[in-house]
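Shown here: the complex without one of its protein chains, the others still in place.
Right after this comes subunit A.
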């Protein structure tokens, strides 16, 4: 199996007025082509920092973060990022948002193809009726779909998602998860998902990386035994329940450990 992304003994620390703050400590794992990795851990533990290093926004203090065998030096269109805050451009219409990446030099999409790509993702994400609306008229779920459509349009081979569904209500969230699975089944991408929801991690991921309280270390890497395509019925299976209570236990232990550290919560993530 081809290795897409590698964390090789990665650590990251900040110098603060109160001393050195270790955020990520000696993390090593590989993400293979076609993997769906979910990273789960207590909030503020440094999960987002891990993703941020692979996205190219932060550099490890020690160790190496590799993408396709080469060290990550900065962000790039082959690694699509879906931010927790969506980041849809408010000054562009829905369609212009999707077209944004396609018009950039780096992606070199001919004008003739641009419209077709936009229309494809507009209908796939159920945004066709809002093509010419500004984001201010969209609901949270629609903004999230727009952010996904925009990231997909430039055809990244790798998707980094930072708690993408965290701010959505339960129904919208379930709907978005299914949509994501559907799109992945159709377009086949490698995904690294940051989440704090155990159910979401099991439902979506092929492998789950449980990280510890800060500094983030790897606690356990768990293979999810359900084949794709998946639907809600897997949640009724006894293995789902067992896996859920096992992971929940791990995460709760770390949550308690984090509370016990009693550090001032000056660094969230």
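Definition applied: contacts are C-beta pairs under 8 Å (C-beta built on N, C-alpha and C of every residue); 3 or more make two chains touch, one makes a residue touch a chain; residues count from 1.
The rule is short, and it goes like this: contacts and distances are computed from a predicted model.
When the unshown chain is looked up in UniProt, the name that turns up among "Nitrite reductase (NADH) small subunit", "ABC transporter permease", "Germination protein YpeB" or "Phenylalanine--tRNA ligase beta subunit" is "ABC transporter permease".
When you scan A:1, A:106, A:170 or A:186 for touch with the missing chain, the hit is A:106. The chain not shown here is touched by just one of A:29, A:83, A:226 or A:255, and that residue is A:83.
Across the interface with the omitted chain, subunit A contributes residues 55-57, 74-77, 79-81, 83, 85, 87, 89-92, 100-101, 104-107, 134-136, 150-151, 154.
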